[in-house]
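The complex appears here without one of its protein chains, the remainder shown in place.
Then we have chain A:
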């Protein structure tokens, strides 16, 4: 935790309210995000219990699995989910604009610009918390290899159409969420804790109710009191007033309310199956419908508060203006969305279970580059973030007290003006270290010539002054200017190109070869209800 975050947390404890750690919003928020609030069943991995999903805060779609251990009902849930999510994806996938992309020409090996389609916007998926991200990945993993009756007529348990496709998209969203600064799939608690520091631990911040209580406590309560209430307060039946944001549910709810309701549903279903004449069947069907409705109402009572909390959190985030570089990062998300759309359209197989060596290395390189880019861009977009970097000695701001013209040696002397800066910051940089400032959105570099006393340093400006002997106007800081230089670079260099997967070297096991079809896991007793 950086020093400035520690200070903000201390202030939050002292003042009883979360403190802002950003003055602008550092993540893209779509006008119509697709909010997904899932719940799962305790005791069985990845068995959905229900969800609220949709883009309209007043009219979410409620999906419920009245008996989560029933695979057919689970498939129905996933098919319903696909019916909500995929149209949203299709709409965005269909609306494109022309763009340019640099590609390596296979013949010459040169980087060339090619015309390409770029989706004008991409659907944004919001889940309440980090555990929700994991569930998205898990659902994606569980669906993308399923076969539909159309793909494989002999498959014993065919998946409903479009379910495997939803799995591929959720997998893509789940992978993209691992890229720093991406906004295709966001966990609301992560985004909120990026912008506010509470007086509780990072782990406690994963409780959406408690986090919102710190950021925006109700009248007459401090953040700490409201957060405690959100975490602990129960009604007369022993149920939490603020149910956990999921996907896990509160055990008291599972034991006291959910289990009996599911039990009644099971009994009604067995009774219906045993009905002997149509009249009896009609009655029992009505009873089954009532039992199912009871489970639906229970599930809705637990997801609805979270659904409302998510939208409240989004409202809070919208009060912040968008950071200057957010649009650029969202464009990368759109490229990522477009790329996956193209792979699906081209009939490529679903993402493999495990990355091969080259793909893994490429992903890691991309994420490291994006992390460095994100850190630099957040600091440039937001003086409060920059203040944190200055406090850490990674940047300094100050006033120019002197600027003297000087020239480089050599055949064609170029301007290398010396600028003296007085600063209260303590940059941790030695002499000859490179520093950068933003000049009209482009980084201008300078070199530290030396320190004069405690708070004065001399810089030599190195570039972005034009081609002439005299620097272009405005390109050199003048006496009295307030300037801010960073020790970190503003733009990231592209990494080296790795070999193609077919050319994986011997040190890494050689080429992966043809993907061998993996045998399905053997059926165990637990697989059969």
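Quick note on the criterion: a contact is a pair of C-beta atoms (placed from the backbone, for glycine too) under 8 Å apart; a residue touches a chain by one contact, two chains touch by 3 or more; residues count from 1.
As a convention for this text, contacts and distances are computed from a predicted model.
Student: Mind telling me which option in "ATP-binding protein", "Succinate dehydrogenase / fumarate reductase cytochrome b subunit", "Peptide ABC transporter permease" or "Protein translocase subunit SecD" is what UniProt lists for the chain we can't see?
Tutor: For the chain missing from the view, the UniProt record says "ATP-binding protein".
Student: If I consider the whole complex, including the chain that's not displayed, which of A:42, A:62, A:79 or A:392 touches that chain?
Tutor: Once the missing chain is taken into account, the touching residue is A:392.
Student: With the full complex in mind, choose from A:13, A:361, A:384 or A:418 the residue touching the hidden chain.
Tutor: For the chain that is not drawn, the touching residue is A:361.
Student: Determine which one of A:371, A:401 or A:414 touches the chain that has been left out.
Tutor: Residue touching the absent chain, from the options given: A:371.
Student: Would you mind spotting which of A:57, A:101, A:141 or A:178 touches the chain that isn't drawn?
Tutor: Checking the options A:57, A:101, A:141 or A:178, the one contacting the hidden chain is A:178.
Student: State which residues belonging to chain A touch the missing partner chain.
Tutor: With respect to the unshown chain, the touching residues of chain A are 178, 180, 354-358, 360-361, 363-365, 367-368, 371-372, 392-393, 426, 428, 432, 495-496, 498-499, 503-510.
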